[in-house]
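Here the structure comes first, spelled out in structure tokens, and everything after it is commentary.
A single protein chain has been removed from this complex, and every other one stays in its place.
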Amino acid sequence: MLSKIVFSGFGGQGVLMMGYVLATAGMNENKHVTFLPAYGAEMRGGTANCTVVVSDEEIASPIASSPDYAIAMNYPSMVKYQNLVRPGGIMFLNSDLISQGPSRTDITTVQVPANSLAHEMGNDRVLNMVMLGAVNATIGIVPEEALLQAVETLLEGKKRVMIEINQKALSLGARCLSQGH
Amino acid sequence: MKKVFSRPRSLKETPFHYCPGCGHSVIHRLVAEVIDELGLRERTVGVPPAGCAVLAYNYFDVDMVEAPHGRAAAVATGIKRILPDRVVFTYQGDGDIAAIGTAETIHAANRGERVTCIFVNNAVYGMTGGQMAPTTLLGQVTTTSPQGRLARREGNPLDLSQMLAVAAGSVYIERTSVTSPKNILKTRKAIKKAFLTQLEDKGFSLVEILSPCPTNWKMTPSEAIRWVDESMTKFFPLKVIKDAV
Partner (left out) sequence: MAKKVLMRGTHVLGEAAIRAGCRAYFGYPITPQNELPEYMAAAFVKMDDAVFLQAESELASINMVIGASVAGARVMTSSSSPGVSLKQEGISYLAGMELPAVVVNMMRGGPGLGNIAPSQSDYFQATRGGGHGDYRTIVLAPAYGQEIADMTVAAFDLADHYRTPVMILGDGMMGQMMEPVVLPEPVDLASLPSKDWLLDGCAGRPSRIMRSLWLDPPLLEELNWRLARKYEAITREIPDQEMYLLDDADLVVAAYGTAARIAKGAVHRAREMGIRVGLYRPKTLWPFPAEALAQMSRSIGEIIVFELNIGQMVEDVRLAVEGKCGVSFYGRPGGVVPTPEELARIISSTYHKLESRRHGGADISGEAGLRAVGSV
């Protein structure tokens, strides 16, 4: 199994953190992982993206020219990646900020109201973990427990309440699709 | 009988190769005397340049590392940062310190590196055969300014010491010469003060020494000394340029 996932959005939406948490969880599950952030000129101008590869075997290229999955946290990201996702792949959209889906019909679209779910939880900033929870529940890259553990590790030293709200957001995201949000 | 004059311990017995009337031999001796007087021989690292003084390591009996042309201040920085309790000095000519090494020197001064630069200014590239230097005077004929230096064409001479004085990290900068016993003694005093500035952890110190180059100036040694006193000092006046010790 090899999955290539692109996360994209505005700076400040925690896009890199999504990839970082997933890659850390994958590593802890003894999978091969790579995490490649966009860098240099590409990261100027307020957008951020990163590519995570999780695989059972050694990873050749950390770049995804046609990712299996793309997560668009804002509209420009949807536009940028809609034509790159491989046929049969899935595009996850932050439906609070993206009203119009991709025009392609050979990919699946999953809508996640990440902003409003985070807002309902009382912390606007955890929208990224809401989305990551939904993504992982849909495509099943790592057990949910691994994501929760990764958050615990990566936020080590931060306030307990901070770790917990991020973990809660992951769980909420994982449940939101089945609960018909 | 009382011995009143001998070779400083910090100089080797090797005879100097410098031309008759050249100032390097005197300046080498002054630096060595100061190192001896302050008892620094066993904790000093010297950094000679590319130029006539490149062979300084053959004369000084202290640890010496040759720097690439112009980079002495950067090499000295590397040494001093690793060995802060040692004494590090550079020995550089005008082309080395004020042309190809300008950036390294200004930034070392501005950082206040605890090093001492001995800057020998003879207004010409000596070792390469008398080409125009950054410090060549207006009107001065060199092999690459055959009609005499013209501001419009070759640019004006550069007063690096004055520039370095502006840098916040420089603490002591003085310009002297070696054209008379009095001037030589003043130079010795200045070198000692520069080393003490370093020893007292005050900051960057530099002594610019106007020094005759009869060979490339095509003068006799006594003419060359007169030229330093009468012409060079007009643009490069002998004085304490900065003393924030």
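We just call them A and B in the order they show up, numbering each chain from 1.
Throughout what follows, a contact is a pair of C-beta atoms (placed from the backbone, for glycine too) under 8 Å apart; a residue touches a chain by one contact, two chains touch by 3 or more.
Please read these numbers as outputs of a predicted model, since none were measured by experiment.
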{"item": "Listed residues A:G11, A:G46 or A:P62, member touching the removed chain", "value": "A:P62"}
{"item": "Absent-chain contact - pick from B:D36, B:D63, B:E154 or B:D229", "value": "B:D63"}
{"item": "Contacting the left-out chain in the complete assembly, out of B:L38, B:V54 or B:M219", "value": "B:V54"}
{"item": "Where the unshown chain meets subunit B, residue by residue", "value": "41-45, 47, 54, 57-58, 60-68, 71, 74-83, 86-87, 103-104, 106-107"}
{"item": "Residues belonging to subunit A that touch the chain removed from view", "value": "20, 23-24, 27, 32-37, 39-41, 58-63, 65"}
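As a convention for this text, only the chains that are shown with their structure count from here on.
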{"item": "Separation of mean Cα positions, subunit B and subunit A [Å, integer]", "value": "63"}
